[in-house]
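Only a single protein chain was left out; the remaining protein chains are all shown in position.
Our next item is chain A:
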Amino acid sequence: MTPHSTTLTDRLSPITRRRLAVFRGNRRAWVSLWLFLALFAVSLVAELIANDKPLIMHYDGEWYVPLLVDYPETEFGGFLPTRTDYHDPFIQAQIAEHGWALWPPIPFSYQTLDMQMMRPSPAAPDGRHWLGTDDQGRDVLARVIYGFRLSVAFALVLTAGSLVMGVVIGGIQGYFGGKTDLIGQRLTEIWSGLPVLFLLIILASFVQPGFWWLLGIMLLFSWLGLVDVVRAEFLRARNLEYVRAAKAMGLPSHLIMWRHVLPNAMVATLTFIPFLFTGAITTLTALDFLGFGLPPGSPSLGELVAQGKNNLHAPWLGITAFVSLSLMLSLLVFIGEGLRDAFDPRHIQLSAPATPLPRTQTDA
């Protein structure tokens, strides 16, 4: 990632450059962003970091890529043409004898059951399982890494979706006002009266909600919070003089909304995004915690919280869940804060040197 190479910086508009500068000036947000991006990047390549298959193998003079290809056990001297279990002591002995294998640093995936465990699960952290195992003998660290990715991806898609819906609906209501606004507001009020959690629970009883299912249902309701903010901003902005001037210039409504009204509404909207984002993560976690979320076996932080609650004698579960969730949410809030400040023109002015003396002399 090189967003700051000279060519790209030159192509950015000055206001974007200035926002970038303000954002970088906010050390906490800047550090949080990089930390979060690093964590997210790590979790994006979770398969390379925590997996129950070797990344690459050399066996009998030939190259194998178990990460990408499923090889039958017969390839490595096994008896059954099934998927190879690379943790099987027999296979491991075979590999050691006929070649070598490069393992990821954490040799467990999120759903790998460690069959070679000598201790009852949940097992405390040790050299083999850095954060211990959960009550089904799965590696906690691997689950955290995958769970982090899933939560962030879910929140990203949900936030983007609600942003688009909220801005479009709120914008249309606010900009046109009058009857459009009145009818739209009543409809959203009715819609927001629906109990989301009950709806999810009822739905969970006759469909097994997957990632997209859950996302779709939550998207139906998560934009409601944005509508009020965006609508209020559009209502205010449509009477501003520069919007009037744009109308007088003959610009069509969609251009006025896009170029003049939306950028102003974006500050208020952006202040909302961190809440939406963290809200999406906590909702997903809460649903998983209650057991109405992602299908069983999915790597989810909510499930880890539930395990921590059920296994109070295994504090590493609860502590890991707590630390990873609070770290993720705090980083997001700090980033959101920095973003909001960067988009606010008044903060830019504050950072410029104050000019208390009148400028009338240069007025000409």
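Here is the rule we go by: a residue touches a chain if its C-beta (ideal position, glycine included) is under 8 Å from a C-beta of that chain, and two chains touch if they have at least 3 such contacts; residues count from 1.
As a working rule, contacts and distances are computed from a predicted model.
The complex lacks one chain in this depiction; which UniProt name from "Sn-glycerol-3-phosphate import ATP-binding protein UgpC", "ABC-type dipeptide transporter", "Oxidoreductase" or "Phosphoribosylformylglycinamidine synthase subunit PurQ" does that chain carry?
Its record in UniProt gives the absent chain the protein name "ABC-type dipeptide transporter".
With respect to the chain omitted from the figure, which of A:72, A:216 or A:263 is a touching residue?
A:263
Check each of A:118, A:207, A:248 or A:312 against the chain that is not shown and name the one that touches it.
Of the candidates A:118, A:207, A:248 or A:312, A:248 is in touch with the missing chain.
Could you list which residues of chain A touch the chain missing from the display?
These residues touch the chain not displayed: 13-15, 240-242, 244-252, 255, 259-260, 263-264, 345, 348-349, 354, 356-360, 362-364.
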